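Take this structure first; my questions come after.
A single protein chain has been omitted; all remaining protein chains appear in their positions.
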Amino acid sequence: MNAAIRAVVRKALHEGMEVYGVNYGFAGLVAGDIRKLTRRDVGDMIQRGGTFLYSARYPQFATEEGQLKGIEQLKRFGIEGLVVIGGDGSYRGAYALTKHGYPCVGVPGTIDNDIPGTDYTIGFDTTINTVLEALDRIRDTATSHIRTFVIEVMGRDAGDIALWSGVASGAEQIIIPEKEFDITEVADTIRVGREKGKKHSIIVLAEGVMDGQEFAEKLDAIDNFHVRVTVLGHVQRGGSPTARDRVLASQFGAKAVEALKDGHGGVCIGLDREEYVVRDIVDTLDNMKHKPNLDLYKLNEEISN
Amino acid sequence: MNAAIRAVVRKALHEGMEVYGVNYGFAGLVAGDIRKLTRRDVGDMIQRGGTFLYSARYPQFATEEGQLKGIEQLKRFGIEGLVVIGGDGSYRGAYALTKHGYPCVGVPGTIDNDIPGTDYTIGFDTTINTVLEALDRIRDTATSHIRTFVIEVMGRDAGDIALWSGVASGAEQIIIPEKEFDITEVADTIRVGREKGKKHSIIVLAEGVMDGQEFAEKLDAIDNFHVRVTVLGHVQRGGSPTARDRVLASQFGAKAVEALKDGHGGVCIGLDREEYVVRDIVDTLDNMKHKPNLDLYKLNEEISN
Amino acid sequence: MNAAIRAVVRKALHEGMEVYGVNYGFAGLVAGDIRKLTRRDVGDMIQRGGTFLYSARYPQFATEEGQLKGIEQLKRFGIEGLVVIGGDGSYRGAYALTKHGYPCVGVPGTIDNDIPGTDYTIGFDTTINTVLEALDRIRDTATSHIRTFVIEVMGRDAGDIALWSGVASGAEQIIIPEKEFDITEVADTIRVGREKGKKHSIIVLAEGVMDGQEFAEKLDAIDNFHVRVTVLGHVQRGGSPTARDRVLASQFGAKAVEALKDGHGGVCIGLDREEYVVRDIVDTLDNMKHKPNLDLYKLNEEISN
Partner (left out) sequence: MNAAIRAVVRKALHEGMEVYGVNYGFAGLVAGDIRKLTRRDVGDMIQRGGTFLYSARYPQFATEEGQLKGIEQLKRFGIEGLVVIGGDGSYRGAYALTKHGYPCVGVPGTIDNDIPGTDYTIGFDTTINTVLEALDRIRDTATSHIRTFVIEVMGRDAGDIALWSGVASGAEQIIIPEKEFDITEVADTIRVGREKGKKHSIIVLAEGVMDGQEFAEKLDAIDNFHVRVTVLGHVQRGGSPTARDRVLASQFGAKAVEALKDGHGGVCIGLDREEYVVRDIVDTLDNMKHKPNLDLYKLNEEISN
């Protein structure tokens, strides 16, 4: 996120604008927790994980009262446009403000990659590499001890993290919300692998499908696999972002400023087949749907076993 | 482990010995899963996590029958001495074989650092750095979102992993089996930190004390902390070893060969205040006790808050 | 590379083909250094840097004699099609064999990203992340000591590595073969930065432009910058590949097998705006040209200072 904020600040200053930062997302917006940002405030920031503007859940922003209060605060500081970085909730807020006549631009930032209107989101590349490192380590153990592992990764609605990290790690099986699975077939695949002499079996499971522990119990009920479960949890967030995430975030941030400068509000930035695009945020939320790359699912079935 | 095996093989060949590897620990020993190892078998191995000789639990080795069968296999291959790398179970096995008159040398290899007779074990340095990376990442999130996190790390009997990774990450509190704690004081410390303006509170908990989830529930029962729990689990194992672990393993492996060459059996290798030592394995198991560095506990109380 | 080889082997076996590996590239091909590969030969390979089939320069393959000898060897093993992974030299070889009537498929593998007909090559993403880590470390020093650093990175003909790692690291200036530069302006930018209070100035220089030492001398001739030079060199290669590189390599490998299966020879695989494509290799080499993303150059000028 810091790379995106840095780009927004620097690009805006480059365009001769003044820039303010809102701490703690919409909560801070309503509370007026707003401060001027200079070039130096975002110096030596690009490599840091997290966000130096902090983050907070704030369901109250769904009310018209909250939204109008937010706009009031922005006007009080003389701020004429807002860039919102985040996922679904951030986009809904940006959409609401735009409907009230205040120009907002959404920038897709979430590790799950599940935002419509863009091929990739800020954070996704970092997260799949973090998950990959964990999977590589687990394979060291799995190989040495000949075991079956179930690794629960993030992805409540979208299997992207499981798909990419699964293919990249050479996981034997990938279980995602977008694909039905049959626990008996999962068990059969493990057995066939063992007969072929496979030293380990690693199953990457998106949390949206089922709890890792529950999945392991279902497997062990079929055969005595002695499945080990690891829930990666919060370890998947944070960390110094990858090159691609920093480049993506920098581009997104700059494009968002360009959109505001061109008078666009109610839009969101996206990457569409390597091209940066600006789309209507309402249309994007209402009519577009994120789809994971299911070719990876098929590929993994063919080459992982 | 691979670095230690490499050192044993290379040092033994350097001394003009022949070397065999036993797959799957004592299980493979009894089954005769034994193969000759050459210089090249251990080439490009030093950087790999896990062990290329595999590993297995084998409680049956506690029986005299198993032990005698193991010695029979060793003799069948003309093997005159055995180096065993591992933790408590491995040492007990080495001790038993020695009592039956077969010379064994124990090398301390476990991520928990809880083996008597040595300051450090192979794997510990790698693990604390792996845990540290996870804690650094979690802090990125904790700082951005202002939350309390409980991170459960390995250490059934020993708090070493929690202590070292806790101090290194600047964790607010460290909970280990060697120190009593009072959940009310833990809660108070979080509250005081928040009042001082701390953005996050990270508590590193050794698994030997309590389950992470249980600990979190106790905390949340006192006050509404909304504690997040992460159980690092198997992610703590494996991975390419650190410089220090590879050097330690190489030294341990070479010393073990020297001990066998000098006619010592029934000994274990250790690092005692930067010096490599050879100790009686029985005496070590019976009379020495691993103690974590509790100065780190006191230090953390003084500088973490 | 190993991830691509693994995918070729597994996908081909999945399609019911037999697979052979050629060691040491075209040199091994001519020498007949060829061996059958099984599913297990490529197990636990996906995470390893380098290539387990080795690599070698072999300029003699430019001669018709070498090419015919290579085809002879392939026929001797009953091999009906060849997948060649590499850069320009590999493609030329694949093209030559195809002209002699032997079906070859080229897969783009080089860290420089400078192969026509594809947006990305295998190895590029890993390399920019490796370079980025080095740049992040150098910035730590640069910030602490207030210095100007010139970092020479790979890229004889293409500025891609410099561009991506430069933007990702927040480098103050990026010097690439595709863009003219004026050393006086470079010096001016450093001076302006210092006046603004910048603690450091990092210049990423593609080796194709000039030697790092030479560049530093030119700068120091203008003003007393005390420029420090680091030539990253071979450190940029190798290492465990990133998630994206492993996924890309897996897809490329599978597509190459599909192309051969469909009877295509003389083609190369590419990624074109997120879509996997199969192109004529002759046409690609003759008529397409790799172009770096120069939007990144402009972006960096706007947000890095």
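Letters A, B and C mark the chains as written, and numbering starts fresh at 1 in each.
Keep in mind that, in the parts below, a contact is a pair of C-beta atoms (placed from the backbone, for glycine too) under 8 Å apart; a residue touches a chain by one contact, two chains touch by 3 or more.
If you're wondering where the values come from, they're calculated on a predicted model, not measured in any experiment.
Taking the complete complex into account, the chain left out of view touches B, C. The missing chain, though absent from the display, is touched by one residue of C:56, C:192 or C:221; that residue is C:56. Considering the full assembly, C:232 is the residue among C:232, C:259 or C:285 that touches the omitted chain.
When the full complex is taken into account, the listed residue touching the unshown chain is B:164, out of B:26, B:91, B:164 or B:225. Looking at B:90, B:129 or B:148, the residue that reaches the missing chain in the full complex is B:129. On the side of chain C, touch with the chain left out of the figure occurs at residues 1, 48-51, 54-56, 130, 133-134, 136-141, 143-146, 149, 199, 228-235, 237-239.
Interface with the hidden chain, as seen from chain B, comprises residues 6-7, 10-11, 14, 39-40, 43-44, 46-47, 119, 125, 128-129, 131-132, 136, 139, 143, 164-165, 167-170, 196-199, 240, 242-244, 246-247, 250-251, 253-254, 273-275, 295-296, 299, 302-304.
By our rule, only the chains that are shown with their structure count from here on.
Ranking every chain by how far its Cα centroid lies from the centroid of chain C, the top place goes to B. Summarising the inter-chain contacts, the pair of chains with the most C-beta pairs in contact is A-C. On superposing C-alpha atoms, the copy chain A sits rotated by 180° relative to chain C, to the nearest 5.
Between the Cα centres of chain B and chain C there is a gap of 39 Å. Chain centres here are Cα means. That of chain A falls 28 Å from that of chain C. Distance from the chain A centre to the chain B centre is 35 Å, each centre being the mean of its Cα atoms.
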